[in-house]
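Only one protein chain is missing from this complex, and each of the others stays in its spot.
Moving on to subunit A:
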Amino acid sequence: MQLAVWTYEGPPHVGAMRVATAMEKLHYVLHAPQGDTYADLLFTMIERRGKRPPVTYTTFEARDLGKDTAQIFQDAAREAVARFKPQAIIVGASCTAELIQDDPAGLSEAMGLPCPVIPLELPSYQRKENWGAAETFYQIVRTLADKSVVREPREGRPARVNILGPTALGFRHRDDLVEIRKILALLGVEVNLVAPLGATPEDITRIGQADFNIVLYPEIADEAARWLEKTFDQPAVRTVPIGVGATRSFIADVAELAGADPTPALGDTSSRMPWWSRSVDSTYLTSKRVFIFGDATHAVAAARIAREELGFEVCGLGCYSREFAREVRAEAARCGIEPLITDDHLAVEDAIAAAAPELVLGTQMERHIAKRLGIPCAVISAPVHVQDFPARHSPQMGFEGANVIFDTWVHPLVMGLEEHLLTMFREDFEFSDEAGASHHAAHSPRKASVQAVSEAPVEDIPAPAMADDDGTLWTVEAERELKKIPFFVRGKARRNTENFAAAEGRRQIDLETLYDAKAHYAR
């Protein structure tokens, strides 16, 4: 048993729902008790979809157990097929139905339904949401793909590609797709199919007609792409075009497989991020310490952008998906830090508090952690909340995605000149901790007391000359000086000073120690 308050991923059948909801004319018959229908609200409320997910829940009750739950499943499947007339159905069990072992696969096979039935085995007590999505997509592709398809010769026609991975409830999948299509158009590459998003089961049958695949979201599409590689001899582009550098590599990879000239796509004049980052105003971003956590793909991409494209220092990097931990470990090694591979959000919270970063890039969980700790934050990965499904076009991929990322990550930070002013004139009564950065009240720490000036934020220990855990002592004078440091770096200053004092074996932290520590940590 694992004690959990919040989870990064839902159960695997929610992953299957993300695939089913993304597709058209596919229906999911899910053997499940009432209550499992909560998952509908993920799509209708969080993603604001105007349609019900195409899922029929069998809704068995305690009194049905050991009697006719199998019959309930068959009735539900028959009704769903009659009512929704899908081109294919997927069938499976949620965690509870898995325990009663009704075998939806066998039951539906025996029914002779008028459409293909794709059975899913999603072990709820071992696996999670992303795995469930990947497995579902793989089973759909494997079952429906027409293996007799013969690709036309390449001569005299544009290259054709499948874009694989976008689902319902994905982080910016809708907008990423627009950017990818833009790049492919510039390269003269035709899109054979996008899947799962928007694809019908009939579309899937002709997946073999493409010359190669683009694995946009490996967490979801990698499994299917590997099978396609084997079955149809379709190579795959696995570069995920998040960030300017990665977008350039992606364009080069696609151009190579398509035999196209990459120049038109590489010369996209709307790529502003490189200049925004080089312009002198951005100098203050240099070596800002960022903590990154998310799914592996987005976390790794964020770390590269942070290091190479914004000049940040990555002080923490991790992911919640063990399946793709290897990539995260490799990137963490490049950053010179230990990776954090965990799905325990309390461990992530501890790691963030210990790292005392200046910016957190994470999921909705890290957003709340950062809010509690009074650290600026931007969201880079699922799981996300309703506010991360914006009305406007807001991709992560391609050059426009990089532009969006620049704005999104820099916006929560205190602006360069303001940072200087806050440092120089701490005594100004309007520079109180509660005020936070002038442009972003939501990111300021909570008010610690009614007294406006020079009050420590809640995460600080306010009482001067009190023994802390290590038994070191802050003098009243040093404590007062510490408060003159802006709140967004004060936590780090306190910790650094205490570590320094401990390392030096000093029993008391006075003004001298504070400034000795500052000199020691100067960068």
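Simple rule for what comes next: contacts are C-beta pairs under 8 Å (C-beta built on N, C-alpha and C of every residue); 3 or more make two chains touch, one makes a residue touch a chain; residues count from 1.
Assume contacts and distances are computed from a predicted model.
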Tell me the UniProt protein name of the chain this structure doesn't show, selecting from "TRAP transporter large permease protein", "Beta-ketoacyl-[acyl-carrier-protein] synthase III", "3-isopropylmalate dehydratase small subunit" or "Light-independent protochlorophyllide reductase subunit N". "Light-independent protochlorophyllide reductase subunit N"
Option from A:V14, A:L107, A:C319 or A:L514 whose C-beta touches the chain left out: A:V14
Quick one: say which of A:T56, A:T247 or A:S321 touches the chain that got left out. A:T56
Contacting the left-out chain in the complete assembly, out of A:P33, A:G316, A:G362 or A:G491: A:P33
Option touching the unshown chain, where A:A22, A:A76 or A:M397 are the choices: A:A76
Name every residue on subunit A in touch with the hidden partner chain. 1-7, 9-11, 13-14, 33-42, 44-46, 48-52, 56-62, 65, 76, 79, 83, 94-96, 99-100, 123-126, 128, 364-365, 368, 371-372, 385
